[in-house]
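Here the complex is missing a single protein chain, while all its other protein chains stay put.
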Amino acid sequence: MLELLGLPPEASAHAAEIDRVIVLLHWLMAVLAAGWGAFFLYTLVRFRRGANPVARREGITAGWSTYVEAAVVLSEVVILVFFSIPAYSARVTGFPNAMEATEVRVVAEQFAWNVHYPGADRTFGRTDIRLVSSENPIGLDRKDPAAADDVVSVNQFNIPLGRPVIVHLTSKDVIHSFGLPQMRVKQDAIPGMVHDLWFTPTRTGDWEIVCSQLCGLGHYRMRGFYSVQAPEAFTAWLREAATP
Amino acid sequence: MELEIPYTVEERPDTGLTNARLAIWLFLASEVMLFGSLFSAYVLLRSGSEFWPRQADYVNIPLATLNTIVLITSSVTIVMAWASLKLQQFRSYRLYMGLTVLAGLGFLILKGVEYGQKFEHHYYPATNNFLGMYFVLTGLHIAHVIGGLVVNLYLLGPGARMWKTAPAQFTGRVEAAGLYWHFVDLVWIFLFPVLYLL
Partner (left out) sequence: MPTFFRRYIFSLDHKVIGVQYALTSLVFLLFGFTLMLLMRWQLAYPGQPLPFIGGLFGVANAPGGVMLPEFYNQLGAMHGTVMVFLGVVPLAVGGFGNYVMPLQIGASDMAFPKLNMASYWLYFLGGVTMLASFVLPGGAANSGWTAYPPLSYFATIGQTVWLGGMLFLILSSLLGSVNFITTIVQLRAPGLTWFRLPFFVWGQLVTAFLLLLAFPALQAAALLQAMDRIFGTSFFMPSGLVYGGKVVAGAGGGNPLLWQHLFWFLAHPEVYVLILPAMGIVVEIMTANTRKPIWGYRLMVGSAIFLGFMSFLVWAHHMFLTGMGTSISTFFQTTTMIISIPSVIILSALFLSLYGGSIRFNTPMLFALAFLPMFGIGGLTGLPLGLASSDIALHDTYYVIGHFHYVVAPGTIFALFAGVYYWYPKVTGRLMNETLGKIHFAGSFVFINGIFMPMFIQGLAGMNRRLYDGGAQYAHVKDVLHWNTFMSWSAWGLGLFQLFFIVNVFLSLRTGKPAGSNPWQATTLDWAATSSPPLAHGNFASAPVVHRGPYDYSVPGTREDFIPQHVEHADGEAR
């Protein structure tokens, strides 16, 4: 079923959990559609006027449909309780320890993704909207000592393989949505709020950040890139990016 | 060729309702949802904001208290007006309905004074979200008061001719207007503590 559905490749630790919900539901859907579809076609042929000139008023009297409905309810409950709720809860709670994770801020704007790395000191420098300019898209205060080693990259999001990533997500102007299809990550970036999300990449590769919320005329081209790199490559990239 | 619609005057036996009475209740249910949505918006904005202005700094509590009294009085008088019709006392109906209208006008005048004070201090809807909600909620309420006033004036003046031709239907109309007026009153009784006292 999974191949049939043609989802993007799974490249994060939790992707399989989400896909499992999708697959289970599509099985349920397939069974229901096939079953009722067959019943439907059968009745159309068997009870067409030509074959059955006089209708039987009481119609079907067998009670199996009640069991079918009960089975649907049961399947939904199982998928909901044992698969979906745990999978979603793990996304919004159960954050890893920040010391063991790669932490970044992502600030969306029309029509770009600004990625802010805290650098070696693991502390984000102060930001202030009054400092925002075209060279300084997130308004980072370079005078703040914590900002000295911060890295800000635009539309390029690098992350190391195998370590949890924590993203603090917000937006400068309108609502965007931070979508990493291969990670099974999607989260609205809402101005005035910061939302945290986390995931653990399990495959290296170069993919795209997809803006998934209508954000204006450039919504369609609000594309960023993200690369899952081997840890050494990532460290090297970060070091290079931090040297002015 | 006006068509006879049943149950405009007499009640339908199995539902115990006239059309107008059912309709006004339905309309009020929808109004409850409207003001309910705005109240929820107010609560969400207030609880979600980092600093909410001290409401008492902006509002005139004594004036609003007076207004509350005026409006509650008018609710009483409109009941008296309806009761008078039930007792076939048309003249006291006129008196009480007249008082209701006066009270409604009084409310508007006091409210106008209050708005004037706000503008004098350069308090506008855009000043902050408290004032924004204040103007939206009271403004919508004022619109409802005006609507009610127009209806009540009509029932006092030209509409009252119906008392001669169709007294039962006329009483029904006054009843519906009264229900609406109580609702407007009730909204204010919510607004008053929320906007002025909390």
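The letters A and B name the chains in turn, as written, and every chain counts its residues from 1.
Criterion: a contact is a pair of C-beta atoms (placed from the backbone, for glycine too) under 8 Å apart; a residue touches a chain by one contact, two chains touch by 3 or more.
Small disclaimer: the values here were computed from a predicted structure and weren't measured.
The missing chain, though absent from the display, is touched by one residue of B:9, B:38, B:63 or B:179; that residue is B:38. Check B:17, B:69 or B:197 against the missing chain and you find that the one touching it is B:17. Touching residues on subunit B toward the chain that is not drawn are 1, 3-7, 12, 15, 17-19, 22-23, 26-27, 29-31, 33-34, 36-38, 41, 44-45, 48-51, 124-129, 132-133, 136, 140. Along subunit A, the points of touch with the absent chain fall at residues 5-8, 17-19, 21-22, 25-26, 28-29, 32-33, 36-37, 39-40, 43-44, 47-49, 52-60, 65, 68-69, 72-73, 76-77, 79-80, 83-85, 87-89, 91-93, 109-110, 129-130, 132-134, 139, 172-175, 177, 179, 181-182, 184-188, 190-193, 195, 207-208, 210-221, 223.
The definition used in the following text is that only the chains that are shown with their structure count from here on.
The distance from the centre of subunit A to the centre of subunit B, each centre being the mean of the chain's C-alpha atoms, comes to 49 Å.
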